[in-house]
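And now, chain A:
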Amino acid sequence: MTSLAPLAADLPDPGLAAFGQDPWWVILLKAVLIFVVLVLLTLFNIWFERRVVARMQHRVGPNVHGPFGLLQSLADGVKLALKEDIIPKAADKVVFLLAPVIATVPAFVTWAVIPLGPEVNFFGHRTPLQLTDMPVAVLFMLAIASIGIYGIVLGGWSSGSTYSLLGGLRSSAQMISYEVAMGLALVAVFLYAGSMSTSEIVAAQDRLWFGLILLPSFVIYVISMVGETNRAPFDLPEAEGELVGGFHTEYSSLKFALFFLAEYINLATVSAIATTLFLGGWAAPWGIENVWEGANSGYWPLLWFFGKVFCFIFLFVWLRGSLPRMRYDQFMALGWKVLIPVSLAWIVAVATIRVISLEGNINRTYLVAAIAVLLVLTVALMFVGDKGEAVDEDVPAAGDEPHDAFAGGFPVPPMPAGGAVRGAAAPLTFAHTPGGRTTVTADAEESHE
Partner candidate 1 sequence: MELYTPILALALLATGFAVFSVIMSAVVGPKRYNRAKLDSYECGIEPTPQPVGGGRFPVKYFITAMLFIVFDIEIIFLYPWAVHFDQMALFGLVEMVLFIATVFVAYAYVWRRGGLDWD
Partner candidate 2 sequence: MLTVLILMPLVGALVVAVVPRAQVRPVGLAFALATLALGLLIASRYDASAGMQFEETHTWIEALGVHYALGVDGLGLLMVLLTVAIVPPVLLASWKESDAPGGRGSRSYFAWVLGLEATSLAVYTATDVLLFYIVFEATLIPAYFLIGGFGREGRGRAATKFLVYQLAGGLILLASVVGLYVVSANAGNPSFLVSDLAALDIDETTQRWLFVGFFAAFAIKAPIFPVHTWLADTSEKATPSTSVLLVCVLDKIGTFGMLRFCLGLLPDASQWATPVVVVLALISIVYGAFIAIGQDDILRLIGLTSLSHFGFIVLGIFVFNPTGGTGAILYMVNHGIATALMFLVAGFLINRTGTTSISAMGGVEKHAPILAGSFLVAGLAACGLPGLSPFVSEMMVIIAAFDHHWLVGAVAVLAIVLAAIYALWTYQRTMTGPDRAGMLAVPDLDRREVGIVAPLVLALVLFGFFPMPLLDVINPYVQDSLASAGIVQEGGLR
């Protein structure tokens, strides 16, 4: 036991000496500023998205309110506030009211640990441009973000409507599925940074961005962050064709606005995390520092930081503008069958490389053993991949059930001839539409039993 003790983060971390020294007014001011920035950022993002998508679709987009239509989002917000506040009679009132709050608060709180810049002179007080930091900051972010999922599930559950329920379930299933991949993608970062504190991770990237040396992690993270935020092409919970509005079908007025707000803040949050963990955070892109000494001091880093964040936001918009929505099973298969095993394999690979670089003259037998295990793992992985389809061979032999362990659990629509199509293998098969697949609804099940 005692020998295992150093595994956990030691408190207090010397790298975090700069934090926790602020007087109350600085804290309050910083908190208010973050809050305001986030609200503004959301308004801007909505506008930005509409404009960019419009451009991509050869439209103009909002252009009436304010210069370039910049005030459009604000106008929408005010309009929402003046709409009737409907609570469906089938709803569980308390939870129904609570859900938007639960969804919104974590969205804000996550930003508390995102480093926006180095230590600056803040109204005469020297403090980092970051509300706070802690040895487990990234874990904290993930944890808080998970709370947001409760808001969505509870919102869908409490509405008392089938669409809401299924939308809520879908989005939570989706979020938790991609959270795994996301979490695994971060492991490699910690391996290199040796810390989970955001500011230390940024500091660790002063020579090279992790996005470059840990490219697979970065890619996995980016994919899963899109899934995590329910954005196109993974915006299945809100698939209008299937589920009307998803979990917030029954929400109206400002409660709806809160969900909307939370979603856009989350958009910004995952972008900010990506920036922090993979793109050097607030540090200026390399090259610039060589040209310009002061690029990484004072308030300038805010520029780099938000610049990088906007790159990601643009990416989000771009994806939405150009990609069709994925089918739900393909989407889940991508998360569970591709991202997770690849992340695991990548982690092992990174760790191995790290060990080799740490212990120049390494004990060969150990290395061989490790590599052998690794090889076996990889081979097994390929084996699994190949045989994934092979399950179908079992099907005719097994009788009239598509597959063994789980399918018998609840009624499913009759299968097309030739058995189920699974995996991302046959995207062009239109034998069954996405709509047809989602008839596994609560009442459908009821009638079957």
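The candidate set was assembled so that all candidates are chains of the complex that A comes from, given by their letters.
The rule is short, and it goes like this: a contact is a pair of C-beta atoms (placed from the backbone, for glycine too) under 8 Å apart; a residue touches a chain by one contact, two chains touch by 3 or more; residues count from 1.
This structure is a prediction, so every number in the text was calculated from the model and none was measured.
For chain A, the touching partner in this complex, chosen from 1 or 2, is 1.
Put simply, chain A touches candidate 1 in their complex at residues 6-9, 16, 19-22, 27-28, 30-32, 34-35, 80-92, 97, 100-101, 104-105, 107-109, 111-113, 131-134, 139, 157-166, 169, 173, 176-177, 179-180, 183-184, 186-188, 190-191, 193-196, 244, 249-250, 253-255, 257-258, 328-329, 332-333, 336-337, 340-341, 344, 347-348, 351-352, 354-355, 358-359, 362-363, 366, 369-370, 373-374, 377, 380, 384, 387-388, 391, 402-407, 409-410, 412, 420, 422-423, 437, 440-443, 445-446.
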